[in-house]
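One structure coming up, written as structure tokens, with questions to follow.
Removed from the display is one protein chain of the complex; every other protein chain stays in position.
Going in written order, the chains are labelled A and B, and every chain counts its residues from 1.
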Amino acid sequence: MNPEKFAATEAIKQLKARYFRYMDTKQWDKLKAVFTADLVADFREGPGDLCHGRDVYLDMLIGAIGEATTVHHGHTPEITLLSDGTAAGIWAMYDIVDHPQFLLEGWGHYHEKYRTDSDGNWRIAELRLTRLKLNFSDKKSPR
Amino acid sequence: MNPEKFAATEAIKQLKARYFRYMDTKQWDKLKAVFTADLVADFREGPGDLCHGRDVYLDMLIGAIGEATTVHHGHTPEITLLSDGTAAGIWAMYDIVDHPQFLLEGWGHYHEKYRTDSDGNWRIAELRLTRLKLNFSDKKSPR
Partner (left out) sequence: MNPEKFAATEAIKQLKARYFRYMDTKQWDKLKAVFTADLVADFREGPGDLCHGRDVYLDMLIGAIGEATTVHHGHTPEITLLSDGTAAGIWAMYDIVDHPQFLLEGWGHYHEKYRTDSDGNWRIAELRLTRLKLNFSDKKSPR
């Protein structure tokens, strides 16, 4: 494993770190820049949709969590550099969505693909969330 | 620190990532391959047993969590490569065992030793779990 590969692995870890941080601090423009324009994001185990395109995904996301306090944490990345200059990754994850109307707490894994842009910076090109466990409570329920 | 040492450190991090992922997705055959045959696993602060041998440990594990939804997360690894070609590691951890009969939520540290097999792949040879905090609730309790 040569220094270029270490640099790529660390760069992808920090890319995902920014994904989490920009999402939870609602820095939507900076969040947009972590994705390729043709992002495919599959949150059907989510809750969420299958989104084709970064703009479609961001519209879905901001509609879903724009009013919520959120926490998204990623753990124990398994980054694999592929022969064609792309990369794959799996991350264990935990999230909270504390929305005015509901509280969601979930655990699962992100399965991802990464690609460099014209400036050589890594971006998230594909993202699929699988779930181990999902707790949901409706704040509007009668008590 | 030379490139070989970086590669070993990253390989051990990904080894432990697979340990977590194969356990929580119940891929028992793949989980088996992350351990040496002579694994010593000490879960006496667990809850669990002191197990000598990978097969003894896996029998104990599958009996304990085979029917449960589980989440195991590892954080902030402290990997140390030792002079004899082995390695030591400490991981902060969190786990959930959501079993039909009980719910367990715990925090602590894994204290581990690693060794390469005949193919040069790192495996977990020793594993001891210490606990900071353990929440247990019996689902059969009268409400």
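We adopt the following convention: a contact is a pair of C-beta atoms (placed from the backbone, for glycine too) under 8 Å apart; a residue touches a chain by one contact, two chains touch by 3 or more.
Only a predicted model underlies this, so the values are computations on that prediction, with no experimental measurement involved.
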item	value
Residue among B:A37, B:L82 or B:L132 that touches the chain left out of view	B:L132
Residues belonging to chain B that touch the chain removed from view	1-3, 6, 9, 75-78, 90, 92, 94, 107, 109, 132-133
Footprint left on chain A by the chain that the document does not show	3, 6-7, 10, 13-14, 16-18, 20-21, 24-25, 69-71, 73-75, 96, 98
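Just so we're on the same page, only the chains that are shown with their structure count from here on.
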item	value
Turn needed to bring chain A onto chain B - CA fit, degrees, nearest 5	120
